[in-house]
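Okay, so here's the structure we're looking at.
For this view, one protein chain was removed and the others were kept in their places.
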Amino acid sequence: MRIIDLNADLGEGFGPWTMGDDAAMLDIVSSANIACGFHAGDPEVMFATMQTASKKQVAIGAHPGFADLAGFGRRRLPLTLAEVERITAYQIGAAMGVAQLGRTSIRYVKAHGALSNWVSEDESAARAFARGIKGVDPTLPCLAIAATASETGALAEGLAVFCEVFADRTYQHDGTLTPRSRLDAMIHDPDASVRHVLGMLETGALLPLDGKPIPTRIDSICLHGDSAGAVERATRLRSALEAAGYIIRPFAG
Amino acid sequence: MRIIDLNADLGEGFGPWTMGDDAAMLDIVSSANIACGFHAGDPEVMFATMQTASKKQVAIGAHPGFADLAGFGRRRLPLTLAEVERITAYQIGAAMGVAQLGRTSIRYVKAHGALSNWVSEDESAARAFARGIKGVDPTLPCLAIAATASETGALAEGLAVFCEVFADRTYQHDGTLTPRSRLDAMIHDPDASVRHVLGMLETGALLPLDGKPIPTRIDSICLHGDSAGAVERATRLRSALEAAGYIIRPFAG
Amino acid sequence: MRIIDLNADLGEGFGPWTMGDDAAMLDIVSSANIACGFHAGDPEVMFATMQTASKKQVAIGAHPGFADLAGFGRRRLPLTLAEVERITAYQIGAAMGVAQLGRTSIRYVKAHGALSNWVSEDESAARAFARGIKGVDPTLPCLAIAATASETGALAEGLAVFCEVFADRTYQHDGTLTPRSRLDAMIHDPDASVRHVLGMLETGALLPLDGKPIPTRIDSICLHGDSAGAVERATRLRSALEAAGYIIRPFAG
Partner (left out) sequence: MRIIDLNADLGEGFGPWTMGDDAAMLDIVSSANIACGFHAGDPEVMFATMQTASKKQVAIGAHPGFADLAGFGRRRLPLTLAEVERITAYQIGAAMGVAQLGRTSIRYVKAHGALSNWVSEDESAARAFARGIKGVDPTLPCLAIAATASETGALAEGLAVFCEVFADRTYQHDGTLTPRSRLDAMIHDPDASVRHVLGMLETGALLPLDGKPIPTRIDSICLHGDSAGAVERATRLRSALEAAGYIIRPFAG
């Protein structure tokens, strides 16, 4: 029996604003990375998204990011490592509070946006992020980007770590994502995306555009829910995975 | 043996800004109501204040308020009761996350500013606030304003409730605070404040300016730390209470 | 020759979030009320919306509101009248700065959301709002809700005042809008909305559900751009007005 998780960033509205089609995506994914109020999300959005996820048996993850609504957490703020620990603990705690109010719970943590980029590149940042998680609950798993510092940093701090790959992004020979500035960064064709994902799952490796396979743990596929056609692409990927014999199930217990 | 708690609002800085003399007040009080980032406080201020409180054996309370930095949580926002539950749970959770990161813990919850005014006047709001607490942790006590809806509402939701009176505010015949617009709202004379507090403690009642004593539970005295002379007045009150045989100790576990 | 203006609230995105179909609405309206960063809008959104409006010869109005992104300016903040003056002047100035950078200009001012409700009900608030406008530029006109305190307050402060009626809201016998809690508050049927607007224009009066016509100045029709079907309804109203011989043109110079 082959099992895989599908995750997406959800609950990214704020106040009067919505983003993406959360209800549709929650029918497709098995894990929902829910914004915690710093780069998106407010207590109402968080609560509502968690309730819907819970009803659909989707695992809820806290998705901490930089405190930057206008920049949607996509601008790197030059925080100290101690500040990274604290914004992480604050946001996880806040998500736990809202989850508990709704009789559900936080099952994992994943970094958002520019914070994710930072912890993927810099193991000291990844360890600070992991200490933020561990400080709140040492049994809480981290969802890391496969074969990056976010994986090794979280492991070094003793966390349970699960790894994700991307359905629509290509990899370079060193396992990093091809920069969006390059024409071949994104996989736009849905069939190509399916082949890309199945290839990684079957080989247990990242498959760079230019270079040898990079063996890695793969627990989850990261989907994007906020672009045109996102829901259709995600539906298609899920169907293809199921047709290939995969059961879609949360990685986190 | 007579025991009483002294509490004050602390951790009310934000980013580059400070408020009051937290270090001095933490030598005087036994319970610290710590802002949770909505009306004041950020993860750094919260962490630092909790660490100092913990070292000084001061009990740490979460102090949720309205999300209104510019208004310092003193402007009533017309939230729904469901929204009150959620902002309360979010802020308590966030405070717990930061506390746990620093190996300390949240021992109680008290409402701040205009949210406090609302829950003191309106039992449905008080119950919503209490449900926010209960949703996160049903064993977490609430620090309520004595003889108001904040006490009865929290009791009705089944929370452990402790009650506070004010050291420098006078009461009206119905137990409400004399409005600040009246000349006799505040007790400016430190000796008068000491007599006011000792009177309430010894009779177990609010002592209105105009009317009969109102028997009430009194677990804590609320001090203010952010005005000129606040530290001196607080020091004097603490000394007077000790001289009268009171032991100053957190009400919460 | 009969002339009328159509106005709508636009530029109500913030950071990563969008609201409504601004590009489509800017093909329909002749005046755009542009959010100024307090309840919605940021310098990028403001600049881009003003540029598009300017290319389409749509007059640009500043649309000040309460500083409350999470509540979208729809929650009344208990400001002093002096504060109303200052937030109004700040936002108009900011809009002017962004407009001038893009070689266009602010042609009028209209209050947003809960601030609009307040100035429509309370002439002292309306006068404070008008003083905020006058302080920045005494020649800048105010777009007021017809037959309310927002009109009389702005006139009392000596501003040029233009008046708007609503395409999809009904009026009560005293000229106020029927509360949204009532079933007959909204005019959902597009044909009924067209008849409602033409009726007001032809009689020069508000036409209450229950009561006599209330004569009033009418310079502009307020459309809503952020609901389902909004663009279609607005297109239909514009066509009906043109078919009835009206020229759609900005009221402001």
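Letters A, B and C name the chains as they come in the text, with residue numbers starting at 1 for each one.
Convention: a residue touches a chain if its C-beta (ideal position, glycine included) is under 8 Å from a C-beta of that chain, and two chains touch if they have at least 3 such contacts.
If you're wondering where the values come from, they're calculated on a predicted model, not measured in any experiment.
Within the whole complex, the absent chain has one touching residue among C:Ala40, C:Leu77 or C:Val98, and that is C:Val98. Residue in contact with the omitted chain (choice from B:Ala40, B:Ala67, B:Ala114 or B:Ile187): B:Ala40. From the options C:Gly13, C:Gly61, C:Gly132 or C:Gly225, the residue with contact to the chain not on display is C:Gly132. Touching the missing chain, out of C:Ala89, C:Cys163 or C:Ile221, is residue C:Ala89.
The missing chain lies against chain C, touching residues 37, 43-44, 46-47, 83, 85-87, 89-98, 100-102, 131-132, 135-137. Contact between chain A and the unshown chain involves residues 67-68, 70-71, 75-78. Against the chain not shown here, chain B presents residues 12-19, 40, 42, 69-72, 74.
Simple rule for what comes next: only the chains that are shown with their structure count from here on.
With centres defined as mean CA coordinates, chain C is found 43 Å away from chain B. Centre-to-centre separation of chain A and chain C, using mean CA positions: 41 Å. With touch defined as above, chain B holds no residue shared between interfaces to two or more other chains.
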